[in-house]
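One protein chain omitted, others in place.
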Amino acid sequence: MSQNGKPKIAFFDFTCCEGCQLTVIDSLQTHPELLDVVDIVQFREAMSEKGEDYLVAFIEGSCTRESDEERLRKIREQASIVIALGACAHLGGINSLKALHPLEDVRKYVYGDKADWYETYDARPIDAVIKVDGEIPGCPIDRDEFIACVKALLMGKKLPIPDYPVCVECKLKENVCLFKKGKVCLGPITRAGCNAICPTYGASCEGCRGYITNPNDDSMREVLAEAGLSVDEITSIYTMFTTYQVQQKMKQGKETV
Amino acid sequence: MIANKSYVTLADYGSVDNQLFMPVPTRIKKVVSLNDLNKLFTLELPGGMSLDHRPGQFVEVSIFGVGEAPISITSSPSRSNSQFELCVRKVGDLTSAFHNMRAGDIVGIRGPFGRGFPIEKFRGKDILFAPGGLGLPPLRSLINQVLDERAHFGRVIILYGARNPDELLFKDELKEWGDRKDVELLLTVDKGEENWKGHVGVITTLFKEISIYPRNTIAVTVGPPVMYRFVLMEFLAKGITEGNIYLSLERRMKCGIGKCGHCQINNVYSCQSGPVFPYSEIKGLEEAL
Amino acid sequence: MSKRIEVHHVTRVEGHGDIIVEIADGKIKECRFEIVESPRFFEAMLRGRPYLEASHITSRICGICATGHATASLRASEKALGVQLSEQTQLLRKLTFHGEILDSHILHVYMLVAPDFLGVGSVIPLAKTHREVVLRALRMKKLAGDMCAVVTGRHTHPIAMTVGGFTHLPKISELKELRERLVASRADVDATVELFSSLPWPEFERDTEYVSLTKPDEYAFIDGEIMTSDGVKVPVESYKQVTNEYMVPHSTAKLTRNKRQSLMVGALARFNNNYEQLHPRAKAAAAQLGMKPKVTNPYLNSGAQVVEIAHCIEDAILVIDKLINVGIKPEAPAAVQLKNTSGVGAAEVPRGMLIHHYEIGADGNMTGANCIIPTNQNVGNIQADFESLVPQIIDKPADAIRNDLEMLVRAYDPCISCSVHVLKIEDR
Partner (left out) sequence: MSVTIIQKQDFPDFVNRLLSQFRVSGPVEEDGGYAFRVIENSDDLRLDYPTTILPPKKFLLPTKETLFEFDKSGNGTVQAPVVEPRTVVLGVHTCDLHAIKLLDRVFSTGHIDPNYTLRRKQTLIVSIECLTPCDENSFCKSMGTLSADDGYDLHMTDVGNFYTIDIGTEVGEELLQYAKTAPATEENMKKLNAVISEKWPRFPYRLDFDISDLPSLLNMSMKSPLWEELGERCLACAACTNVCPTCFCFDVRDEIDLDLQHGQRIRKWDSCQLDEFATIADGHNFRQSRALRQRHRFMRKGKYILEAHDYLGCVGCGRCARACLVDITPVGVFNELYRQKEVGGQS
């Protein structure tokens, strides 16, 4: 707590596009009063002041190199509550696509003979390195959901992240289902909370928010196959944001890709 | 009468109960911690309003901004009524927020809801109570009413089990009941502790310690879902008829008035028809136990 | 007299960069700007993915210029796949692009740059001392974001843009509402110009080679040819002639260079190269800011951004008028021809010229990719500015030097997370 009684919060970024932090800034457009209820003590993207005493740490981005781990552990030590902000931190996200190729090959492709100048390993979600107390999913996060999460944190409640699929929100918006338009969609197994924004704008849900607790994976794959997708295409749609999870599952022998 | 494009409020329709979803602000008078997870709250309705509940009924407790949850009334109507007691176990958002409240704070109350125990049918009978764990608070209401009208009932037997000695609730009252000559109280814990000198074992192990006259016995149990099957078997084995066995079925609830669908057990809304049921009524329900 | 200035993770910029200057006995021993962002490897990740995913993947290069990356990405695929865009698609692309330029410039000048001048560490204290300024910035930014949202669903990681067109089209009523808000925002634009023309920009001049896209008929944002202030003009396909990307592992490495030791891209380069095509209201803004090409003070990159804010608001109104005039027609994305080919897409994103160069196999999967990011192109120029500026301010206290250098870096509005393949400048 600050002297003024407002909880101190800090933002940190690792490997990511910083779009989620921008969304936080954007949330001020509709909720400028956010600044009246929390004390932001660190937010490198938007401010120079740095406070090392914070209660809640929002971490954006994946961990993609060993040298990030120490910094993460420091944050964990300081913060009472650590929240993964956005798909990169929550799932590994788009960064984990890298893991579909051998690491050496990836480095060589981009940096040629200078490949070993750059430290990197397969991207992983934050909770693969330190304990995380909550996750705000999405690529990027949803503005309103972020505000709702801040309120929940202020009240000591669980983060209000739904555990039902995107289809629920999509139906309530009365979108014509993409499958009826000859497209495909991961909405039936993806965790809602984005207000089905992708299907609403005519594009397939790509699963950026991760999956619901009990997705019917087999049935989903059959639906995709029936819609005309090849095995490779199904793999592709499943790996856009969740390569890390798919590979973890494979390691546990639960699934073949 | 076609009103113009004007806005209408509930007040324009006098006959509709527009208070149905609106909780009554109710002050917390006293908070007592029973153990790590359970607290006993004494509440008082405003303006001397009385709750008029039956044992076995519940209220919906609101904490604004957190939500609403069903909580059984643990005090007995035979004691004070504008004041009543709730025993709350801290398990989630609302119950945690409740635990953070102090005497003087306000919560919202709707209810009482549900059917409660048909105590008039119990008069003249022996009563066998078998609460498990957090099943005691809802049953305490009935037990105390029975004790308050002790002369109208036959034997009163209480078999109470909890996971460990710390989880036995209302220890003072247990002692009081245990000291009474007209109450047969048997306690057990699944796992003992150093200082525990009593019975160890699940609640069903207590049944062999008692003998009853089944035709004149009402059996009542409240506890976690897993317990019911076994306790029921004991009741039936003792020869108690299905219509004389009562239990309370906890379900998720969102309205308390038989609409939201969450508490439905097959075709029965447990918030309306229950949560207290005679076993004879639910034994045909696939989803009940 | 010795000083060492080290700024780790320069704040109020996108991504991670460090400044290191060491002065011993009045001489510069060390002076460098280095990028410490963890490398992203997007180009490698694109390989094997269906071409339709490319714009969704590459928008994740950068949260601020997501729409810019998506646009350059789509143009690369479209050129490779022989796609002809309808006029409606081009207009809608332009509209959402303007939204992004606005969003990014407003964020930059108000929230990242202005605090330097108003003597505070961030926009947060400003919200107390200059509430009206902050609310204006938020209001303008919301309008910019909504411009993107109406067309593509959201600004960060646009949804409805796809190869050949759109998967969702805005309603005329939505465009009309936007138009009204744009017209109303002129007052905010005027106030912005006024605010920034009153700021004391640091004095520092260094001429360099200004590089941007250019088009005969309009102030270029999407497509066009590459031109430089040193008289080069080449088609975008020949981008390598100008960008000359390479890696040299010593402290003054240059990242891109053409005629000179470094080059500059971004709002100031566009302003210098394409000034004539600015909307009259933008030119008026420039006059008020005291800017006329060729401007060689890099701090005034922020000034050029203010000029572009005025331009984009006006041009967006014109674009909307055209769309309303002909009406929005339902239209499926244009057809593609799959063959083994490559294509180069180019756009002027907020921070400068962006190139996506793709190879797409006959099966529709990506086989290769190269992305040239504006910030990469500018890093060499920032370094060159450092080398020229530090001797001029060498007598100032370390704090003041640090402040000047940080402000200089910030003026470039570097977007370091964009740096898909970071060029690390470091002594090894």
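As written, the chain order gives the labels A, B and C, with residue 1 at the start of each chain.
Here is the rule we go by: a contact is a pair of C-beta atoms (placed from the backbone, for glycine too) under 8 Å apart; a residue touches a chain by one contact, two chains touch by 3 or more.
Keep in mind that this is a model prediction, so the values were computed, not measured.
Chemist: Using the touch definition given at the top, which of the shown chains does the missing chain touch?
Modeler: In the entire complex, chains touched by the missing one are A, B.
Chemist: For the full complex, which residue in A:61, A:125 or A:165 touches the chain that was left out?
Modeler: If we include the chain that is not displayed, A:165 is the one touching it.
Chemist: Which one, B:30, B:191 or B:262, makes contact with the chain that was left out?
Modeler: B:262
Chemist: Kindly state which of the options A:81, A:128 or A:212 is in contact with the chain not pictured.
Modeler: Once the missing chain is taken into account, the touching residue is A:212.
Chemist: Quickly run down the residues of subunit A that touch the omitted chain.
Modeler: 31, 33-34, 36-37, 147-148, 150-151, 154-155, 163-165, 167-168, 171-172, 174-177, 179-181, 187-189, 212-214, 216, 218-220, 222-223
Chemist: On subunit B, what residues meet the omitted chain?
Modeler: Per the touch rule, subunit B residues meeting the hidden chain are 1-10, 13, 16-18, 20-23, 25, 62, 64-68, 91-92, 95, 106, 108, 225, 250-252, 254-255, 257-262, 264-267, 272, 286-287.
The rule is short, and it goes like this: only the chains that are shown with their structure count from here on.
Chemist: If you average the Cα atoms per chain, which one ends up farthest from subunit A?
Modeler: B
Chemist: Specify the chain with the shortest distance from its C-alpha centroid to the centroid of every protein C-alpha atom present.
Modeler: Answer by centroid distance: A.
Chemist: Report the inter-chain centroid distance for subunit A and subunit C in whole angstrom, where each centroid is the mean of the CA atoms.
Modeler: 25
Chemist: Counting only Cα atoms for the centres, state how far subunit A is from subunit B in Å.
Modeler: The answer is 42 Å.
Chemist: Please compute the C-alpha centroid of subunit B, do the same for subunit C, then give the distance between them in whole Å.
Modeler: 65
Chemist: I need the residues of subunit B touching at least two other chains; which ones are they?
Modeler: In subunit B, no residue touches at least two other chains, as defined above.
Chemist: Touching two or more other chains, which residues of subunit A qualify?
Modeler: Counting only residues that touch two or more other chains, subunit A contributes none.
Chemist: Show which residues of subunit A lie in contact with subunit B when the two form their complex.
Modeler: Those in contact with subunit B are residues 155-158.
Chemist: Quick check: in the complex, which residue numbers of subunit A touch subunit C?
Modeler: Contact set of subunit A toward subunit C: 13-23, 25-26, 28-30, 32, 35, 40, 43-50, 64-65, 68, 93-95, 97-98, 100-101, 105-107, 109-111, 114, 117-120, 139-140, 197-198, 200-203, 206, 233, 236, 240.
Chemist: Of all residues in subunit C, which touch subunit A in the complex?
Modeler: Residue positions touching the partner: 9, 11-16, 38-41, 43-45, 47-50, 53, 56-57, 60-64, 66, 107, 111-112, 115, 121-124, 127, 134-135, 138-139, 141-142, 145, 152-157, 159-160, 162, 166-168, 247, 249, 417, 420-422, 424, 428.
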